[in-house]
Each structure stands twice: as structure tokens, then as C-alpha cells.
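Input: a single structure, listed below in C-alpha cells.
For this view, one protein chain was removed and the others were kept in their places.
Think of it as A, B and C in the order they're written, each chain with its own count starting at 1.
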Amino acid sequence: MQQPQLLHEEKVFKDPVHRYVHVRDQFIWDLINSAEFQRLRRIKQLGTSYFTFHGGEHSRFNHSLGVYELMRRILEKFEERIKLTYEEKLLCLCAGLLHDVGHGPFSHSFEKVFRYHHEDWTRAILLGDTQINRILRRFDDDFPKKLAEVINKTYDNKLIVSLISSQLDADRMDYLLRDAYYTGVNYGNFEIERILRVMRPQEDGIVFKFSGMHAVEDYIMSRYQMYWQVYFHPVTRSAEVVLRKIFQRAKLLFSEGYPFTQEPVMLLPFLQDKVELKDYLALDESIILFYMQQWRGEADPILKDLCGRFLDRNLYKYVEYNPRDFRLLAELKEEFQKAGIDPMYYLEVDTTSDLPYDFYRAGEEEEERIPIMLLMPTGELVELSQKSEIVKAISGKRRFDYKLYFPLDKVMALPGNISRKIRERLGVMEDA
Amino acid sequence: MQQPQLLHEEKVFKDPVHRYVHVRDQFIWDLINSAEFQRLRRIKQLGTSYFTFHGGEHSRFNHSLGVYELMRRILEKFEERIKLTYEEKLLCLCAGLLHDVGHGPFSHSFEKVFRYHHEDWTRAILLGDTQINRILRRFDDDFPKKLAEVINKTYDNKLIVSLISSQLDADRMDYLLRDAYYTGVNYGNFEIERILRVMRPQEDGIVFKFSGMHAVEDYIMSRYQMYWQVYFHPVTRSAEVVLRKIFQRAKLLFSEGYPFTQEPVMLLPFLQDKVELKDYLALDESIILFYMQQWRGEADPILKDLCGRFLDRNLYKYVEYNPRDFRLLAELKEEFQKAGIDPMYYLEVDTTSDLPYDFYRAGEEEEERIPIMLLMPTGELVELSQKSEIVKAISGKRRFDYKLYFPLDKVMALPGNISRKIRERLGVMEDA
Amino acid sequence: MQQPQLLHEEKVFKDPVHRYVHVRDQFIWDLINSAEFQRLRRIKQLGTSYFTFHGGEHSRFNHSLGVYELMRRILEKFEERIKLTYEEKLLCLCAGLLHDVGHGPFSHSFEKVFRYHHEDWTRAILLGDTQINRILRRFDDDFPKKLAEVINKTYDNKLIVSLISSQLDADRMDYLLRDAYYTGVNYGNFEIERILRVMRPQEDGIVFKFSGMHAVEDYIMSRYQMYWQVYFHPVTRSAEVVLRKIFQRAKLLFSEGYPFTQEPVMLLPFLQDKVELKDYLALDESIILFYMQQWRGEADPILKDLCGRFLDRNLYKYVEYNPRDFRLLAELKEEFQKAGIDPMYYLEVDTTSDLPYDFYRAGEEEEERIPIMLLMPTGELVELSQKSEIVKAISGKRRFDYKLYFPLDKVMALPGNISRKIRERLGVMEDA
Partner (left out) sequence: MQQPQLLHEEKVFKDPVHRYVHVRDQFIWDLINSAEFQRLRRIKQLGTSYFTFHGGEHSRFNHSLGVYELMRRILEKFEERIKLTYEEKLLCLCAGLLHDVGHGPFSHSFEKVFRYHHEDWTRAILLGDTQINRILRRFDDDFPKKLAEVINKTYDNKLIVSLISSQLDADRMDYLLRDAYYTGVNYGNFEIERILRVMRPQEDGIVFKFSGMHAVEDYIMSRYQMYWQVYFHPVTRSAEVVLRKIFQRAKLLFSEGYPFTQEPVMLLPFLQDKVELKDYLALDESIILFYMQQWRGEADPILKDLCGRFLDRNLYKYVEYNPRDFRLLAELKEEFQKAGIDPMYYLEVDTTSDLPYDFYRAGEEEEERIPIMLLMPTGELVELSQKSEIVKAISGKRRFDYKLYFPLDKVMALPGNISRKIRERLGVMEDA
């Protein structure tokens, strides 16, 4: 126990982002081959983004291998600077590999409607009756618990925590590069090798040599660009709105005893709010898409319509929305209602916001972010935005975006004057 | 009718392989947005290859856009060399976009077991009661039929046919580049821009300027490499074997009246061999994966086991197999049977073969391939292998690969001496 | 005259940055083949940067073709938005191709010492007795003059001027991409195709669709990064300091009648300050490097030492320098003098500064920069920094960098206590 178990020959995965993912450890190999980890192949990394960027079809499996590989390389670089025990290294590698293992299909939308947090499921998978738990316990009975703490950011070795959860960690670095690669959007590129070269381990977290500041700036800019160009793209959000409405409608119908043509067996635990780990693990994107296919044949016109929209990518249009214009929203709801378009499902404000970089400010715990620290030639540590004007310029500035979503086709199909009136309100006189 | 219908502003899709896919034509735009085309998002381009190359998760939607874009670029290059009518150009573009629209989930395995050809479904989609048919007919009532002929290679304009179906066509060029990009395997790269530059339209097909011969050689080599490195990878084929066995088992159980816990509604038409177009269109990978999830809970031990294997990537191992060694196979079947491992499902020879390049030989119609012709400075046309020693070396040489697949874990779990005996036969004394 | 003269077949250059450079015009083809343009092959694009980034060995010929190609693509994009005459288009293409034709070897350093501006030589080449002038006049007698005005930014068509000389022009776009490619530094990458797509011609310059703002931001950031990471790299500047000192010393020796072993024939016009166009055109980097080889054998110890340093890359070391610390500099000069190290050649403050983006401010003509304008969906034009917080953050902020250069080896070779005293002053107690 607690002994390294090395494969007798290194295994590799061909990876377009990191060229190869290298596995030398039997534990890692077994974790990758566990049922719970393989399940991540059936969950897309970018949720509904493939409706906007058709290349963004890669899975969380794909990304999780990438984070593991980056973590492995970071540890390799640290080898001669800091002495980590085998357990500490394995914690890092496992955290890289498993940090997303609790994600479900279309997490964003599904979690909102069914009210859970994927983080809780990650913990459940690590600690519960799973193949992963059994593999981890082979190392040490305490190991799953420690790993859960690392992923939950409560582990007491802050260096390890910062490698997987900080503003410049293995997770973020991999997803920016990977999502950029698959979508074909250049913005996510930054000099990963340079960043790995200037990363230095310290007792309570990683820091970056000042000489590499520009590479760090570049990373922050990439992150900023990817958020606004890809992750928050309004079409992607439109698909999420439709998705939420589907779940919302199905939930309501179920609670009202609606007679589904075929019982949605795999979703029952969620609809009844009695989800056990095995139910959660059986859920993936194919389940959701299967029910959409079935439901597009249901009698309920709203469920039927929404599922068809998602499957055929007939999404909602959007206009900019001023969040203080309560009256407009209220009036539009009324107009929609009168026109026979249920605003509960067909009129939705979607809000998103991003804080590209922040440093800790005393007394603002709700947003407690670990700042990025630069290691000066003098040995002194200085917070990034003190040195970089560019980072300073965007630091701590949360940017919001509000959009109002609705099915323009339904509005267009209304009698002329009603349609016109609503479209005037929406500001979409001409077809978008 | 028969008039170009241009979008008032060009639309683009960001594409990692061709940078952008450009759409200027209302017909194309509407076809992309049709339900039948959007369905291709739910079918992977490379079937089970993602089990070997985790990056290969892209869809047929992704590839179809790419073929369309290459076709568009080819036509642009031809603009000043040949006068094509708008209808001819639209035929080319639509053929590029829609040539794969009849593909179903995991086509290779599914088609084999349920005995159909996706080509027939393509035709049915073009000619039947579909959104695509209605859009195509907006151009001309005859247009769907012509398009079906182009895709079926029976259209009388051989130039148009050769652009989508020859040994160096828009389809093959896109998939080599695209599959290489997503899997991260370099072998598929070749100088696409150079090939486009040396392509010349002729009455009965495309030819290539002699000065570009090396680029054509390079393409042939890429094709050869991708086949053996990626498309025929033994692990990918292992997943296909398991998949076929699942379908085979489900079909048998159904025919025997096995009481499925929940009726596999969406598969009934296939199990009953009464498939209509709407049934086919409702089928995609999520349906297949959904039933696997359900079936892994079924009582039938074989169906249950096979589905778990596929979902958790617990695939069969393989050994080289000499196709003439009938006795070995017969004996192994017997041993498996005796040991309680049904050889019908757990012992399978998989054969694959590739003919990287061939030219037409009189009297060998069954393999009628259009040769690649080089346009010499003198104006003469010469078949590629006459000029290229490398192509000559591989031309017409079909290469076969035979492998014997079986679940090593099941064999290992047998009593020691039985296990050992079988493994000796298989030649896998040590764990692979 | 004034008629397009097309090549009977398009010619291409293989280009690693833009894939191909396309030439269809006889004028362009002839200009490329002129002696004055071919001369640019013997002048490096990045001057002394190859001492820092060994990949940065590409020539101005290389870059000039790239600017031409970008210009050609921009005009292609503009084709359907604005009607330009053939003369206007040719002016753009020629400006792209020839804007740098007046550059000499190691321009930065050489110009400073011999006091001229390469812009004047560009004009001289366009208007003087050159092959280029004769080719341009084939189009129209006035054409060379108009072209000189475009390059000099005095031409009255501001759109044309802005394509080659603005904060986001074909020149800057090419060099950022190209220098990034050859040096291997990622920072210079940005989404060139996206920028070309959102560029719109207007009467008095180019503007950019608001929807492409992030691509423009990304370009500005790339520019900022390339300046500080590559163009202003302290080692590159060290080589420039040495170079200036060589020219300065040679000039002084010549003026004092120093007996050079062999008369530096090709440099005489410069040393005598009587340079004619033919003398200038005969000058390239091989001439400079040749004389360094000769001079490293001269008797004058300073010239000999400096040339050896440059050829063998034995450059000066540097420390940060506070420009207000006059006393330090004065004292160091004295110390150097006393120690027998001539401070005129061996102690130099080098200053550099960058203004990554600026907009016009009334009354500040000395720095008159054309701002980047965004074209809003409403048709309104808004200056970039009004919309982009990131650009606003760096807009108009000139950043300075001061470094003090000296040969550490010479200081180290001084007697112990003197050496130590000087190094204490310099703050380089340990070997850098």
C-alpha cells in the first residue's frame, strides 16, 4: 500500500492538443478504464456550443485526459524544485483526471432545473460505491477523502489545491487550449510551454517568475476572449434557454400527472426528486436526446415544440435587454399571453457575466479568488495586476450581458398587426 | 425558378479545418437548417474510432459542411476554366453537402446486422417526404432526382460525378484532413491548396496537372496511412465487433419473444424489418446508446454483458489470424462452447482490406474505379501510376488484415487449466 | 496605357504565412523581378533580432511579398462593396509591395549614425533612375509620383493611404504574423481572416464592423506583446548598440584619416556624406558584414573589438536604468574612463518606448495617429477605445524602457577592486 504501481510499459493516448497523454501509473490507467470515467465520453465538454461552433463536439473525457496530462507535466517541471511525496503527486494527478467526473449531461441547464450541484456528485463518485472509489482505496483507505478535499479546495496543502483550482490552473489551461482547438477559434491560444517554464511551486500555491509576466497576460487575454467569443455566445445560450424550458415543461407535466406515451424511466428519479448515485451515473446526453426524440411525438404542444426546436436547431432569436426596463418585460409577457404564446416558455431573459481576473479583497469573501502572484528577481511576491497594466485594466471588473430570447417564427406567424406590435416592442422589425 | 437565390449577406461557419465555411446561397442555407441535415450532428463521422483516438468525436454534420466548402472552392477555381450553369453548380454543392445524409448511427455495424444500405436511405431522403426534398424542389421539380443520380454516380455529366465520387474527390479530401485534425494524427495531412491549384475540369472528369503529381502522390500516401493507422485500427474494430454482437443478440432475443423490461419502441421497426423513412430519420446514436443503458440492466446475460462492455469500453482483445487456419477456429469454437463462453458472441474473425489506389482494368467491372489522370504539358492525359513509381508500387494491391477477437477477461476467469489451454491456442499466454 | 496587363497564367509563391502569394498582374511580376526589389533579399526584416530569436532570419523581400498578398486579399474582399478603378487598385498593390523598398541594412542603427531616413530613399527609388521607376511609368508617367504620395501618406485618397499606413493596416498585419511565425513566438498570432471579414471600406479610411471588435482587440494585444517580447528585446538592442558604435567609430576614424588596411570602397559615399542612389542601392547586409570581417583585423583596438563582438555575438550586458539618475551615469563614465574603457563606446543608455494604440487628440499633432473606428449596427462610427475596455486601458499610454549597456567581460577583466567598485555601481555583483 502507498507504493507506486507502475505499468511495465508507458501507455499513451494520441492527443491533438498535447500531442500525447502519457500514463505510467497503474492507478491512473485503471481510473481511466473505470465505468464512471468512460461515462464522460457521453457528455460534451461545451454543452450546447456545438450549435454555434460545429467543431465543439468533444467530450469531458477528452478534456479530463488533457488536464491530467498538464498536471503530469507540471509535476515533472517541479521535480527538481520541490520534494513531493508519491501520495501528493498522485493526489494532483487524480485531481486533474477526476475533477469533472461528477458532471452530467448539459450540466448548466439540467442543474438549474433539477437543483443540484455537479460538485456534490463528484464527491459522491469518489466516496460512494463505485469502481473509482475501489481503485482509489487500493492506494489508501483515506485517499478518496483526501482527493475529494483537494477538488473541494478544502485540502490543507494549498499548493496542491492551487494546481487544480486557481486562476491559472491545469483545468483552465487545458480547456482554453482544447476548446480553441476543436472550435477552430484562435483566441484561446497562449504559450503553454512558456507558462509551464515560469511556474514555481511555493508552500501555499504556485507563483510565476516575473520574466514570464507577458505569457501570463496573454493567458488572461485568451481567457477573456474565449468567454465572450465562445462560452457566452448568444446562440449557445439560446440553445440552453430552450433546453431549460424542455426540462421545466417535462417536470411540470410529470408533476401534474401528464400521461407520457412511454414512461421516461431513466428520468424518473430526477422528476421524483429521489436521485441515487446509480441513477445519476446512468444519465448522459444520449438519455436526454432520446427523450427529446420521444417527446417530439407527445401530445403536449409545448413539450413537442420545444424538443423539435432543440433537435432541429430551430432556436430562439434574441435582442439586447436592459435589466432595469421591468416595464418592457411585463408588457411583452402580457402581449405574448394575449397572443397565445406562453411567456413562461417563450420569453426569457438570460444573464451572463464574467470576471476575467480578480485578486482577493479583504471582506469580500463571497468572491474569494486566489490572486496570481509574480515572483520578482528579488524573491519578493507581487500580485499580477500591480505589474501588468493590461490586467489591472480588467481586474475586478465584472462584465454583464443581458439578452431577451423568444421564438421569432412564432411571433411572425401571428396575425399581422399583433405580430407587428410585438416586433416593434422587441425591436426586430426586419427578419434577423 | 432556377434562379440563384442569394442571401443578402454571406454567412460563415468557423471551421478548424478550412478556417471558414462560406454560404451565399439561400438553398444551401435552408438545407443546412433542415431537420434531416441537423440530425447528422447526432451521428459520429468515425463511428467507434473515438475509443481508440479520443479526439475523433466529430459528427457527420461537421464533415458534410467541410465537403460542401471544398466543393465550393473547387467550383471557384474552375470559374475561369469552364462554364457551368447555375444548376450544375448547385448540383455539385448539394452533392457535397448531402452525400452522407442517409447515414445512420454506427453505420458499419448496424447496416450489416439489419441489412440495408445507407445509400438507399440517402436517395429516400432526397426523393421522399422530407424538408430537404421540399427545399430542393423549390429550385426545380426534377432537381432531387438529378441530385440522387449524381450521388448514385449515374448522372450523365461525369465531371460532376467525379467531383464527389472518384479517387480524389471533395469527400475524400475533406475526411482525410478532418479526421487527421480531430484525432491528432498527422498522417492525414496533404497540400490541399496545391491540389486545388492543379485540378483541371475536363468533359468527363477532373484531371491534375503533371506539375502537381507529387501533391497527388502525397495525398495517396496520406490516404494509405489513415486507413491503416486510423480507420482499420484493431481497437476500433474491436468496438465494432462488440456492437454487431449487441445488435445480433437483440435481434435474436426479439425474434424469440424475449420480454424486454421496456419495449424498445424506437428500434421496433428495425427489429420487425418494417422500416419507414420517418423511423429511419428518428434513429441516431443517442437512441442506440440509450438502449444499451437500458439493456445493461436486462436479465439476458449476453445482452447485458455486451452492452456493459461497449459503454465502459471493456472491449475484446485480438490476435492475428490466418484465414486459412480453419481448424484452429473450429477447435477454438469448440473450446469456448465447452467452457461456457458462447462463441457465436465471443469469438469473431474480423477482416478488413484496402486498395489504396487502382486504375480501371478492362473486364474487371466489379471494382470499377475511375483512375486519376495527369495532364501533361503536351496536353496528353496519362494515368497516375504510369508516372509515379510510388503509386505504381501500391496500385491495385489489395491488402488484407485478419484478426480474431475475444474477451480475454472471460478466458482469464476460467479454471486455470482450461484458461491456459485456450490461451495457448490463442497465443496470449501473457496479458496483452 | 492604364490597361490591366494580366499574366497569361497566375504565378504563385509558396509562403508559410499566407500559404500562397498570388500574382496575376504583369506590373507586379516585373516589379518583383526588378533589381531594387530583389535587393531586399539581402536585408533582414528584423535587423539584429536573430541574435535573440535564431528563427528571425527572414528578409524584407519575404515580408514585402506578404504585405502585397494581404493587400490583394483586402481588395478582393472590397470588390463588391466599393468600386475602385484599376489605377487605384494598382496603387494599393504597389504600395504594399514597395513600401519598404528604401530600407537599408540594419536600418535602425545605420540611419542614426549616417543621418538619413529610409523613407527618402524609398521616394528616390520610386522616382529616380531605377528599374522600378521604368516599370511604374509603363502604366502612366504620373504613377510613380502618386505611389510615392500614397507611401508618404499625403495622397488625397485617404482610404488607400489607410490600407498601408494606419494602426491596423496590411503592413502591420503581415509583420506581426510573419515575425511570430519565423521567431516561433506565439504572441503575434491573431485571427487575420476574421479581421479581413469585418473590414469595411469607407471614403476616408477603413473601418471595422463592431461584431469583429474582439478580433481587433486581439490584434492590438498581439502587437503589444510582440513589441515587448520581440522587437524591444534587450539582447536585440544590445546588438544594435554594438552596431551603432561600430559605425560611429568607423566614421570617426575615417574623418581623422585613419589608414584602413583596405579602403572601404562601398562605404566611402556614406563616410564622405555624398551618397547617390546607386551607392545606396549597392548597400546591403553583406557589405556591412564584409567590412566587419575586415575591420576585426584592423589595428584600431576599439573598431577591432567591436566588430569581433558583433560577429561572434559577444554582446554587451545590461541593467535597468533610471533616466533621472544623471549622477550615476556621470560617475560611471568617469570610472570607465579612469579604468581605460572608453565610455563613448562602452557605456550606453538605450531607450525605447511604445504606444500600443492611440486615437487622435485635438492639438496633439506631433503624434497624429488615425484611430481605429468601429462600424456599429446602427451605421454609426465609434472609436475603438470607447467600446473596448482593454484597449481603453492601454490607449495613449506610452511605455518607456531604459537600459544601460556595457561589456561586462571588460569590467570583469579590470583589477579586482576597480572591477568590484564599478560592478557595485552597476548592480551586477554576480555574473548575469
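Following the convention adopted for this analysis, contacts are C-beta pairs under 8 Å (C-beta built on N, C-alpha and C of every residue); 3 or more make two chains touch, one makes a residue touch a chain.
For clarity, every value in this text was computed on a predicted model and none was experimentally measured.
Of C:113, C:266, C:344 or C:428, it is C:266 that touches the chain left out of the display.
Check B:34, B:130, B:183 or B:229 against the missing chain and you find that the one touching it is B:229.
Across C:27, C:53, C:78 or C:219, the single residue that touches the chain missing here is C:53.
Per the touch definition above, the residue from C:182, C:208 or C:406 contacting the chain not shown is C:182. Residue-level contact of chain A with the missing chain is found at 12, 19-20, 193, 197. Annotation for chain B: contacts to the undisplayed chain at residues 185-187, 189-191, 214, 217-218, 221, 224-225, 228-229, 389-390, 392-394, 397, 399.
In the full complex, the hidden chain is touched by chain C at residues 13-17, 19, 33-35, 38-39, 41-42, 50, 53-55, 57-59, 61-62, 65, 181-185, 262-263, 265-266, 282, 284-290, 293-294, 308, 311-314.
In this text, only the chains that are shown with their structure count from here on.
Chain A has its Cα centroid nearest to the centroid of all protein Cα atoms in the structure. Centres computed as Cα averages put chain A at a distance of 32 Å from chain B. Chain centres here are Cα means. That of chain B falls 52 Å from that of chain C. Looking at chain B, one finds that residues 19 touch two or more other chains.
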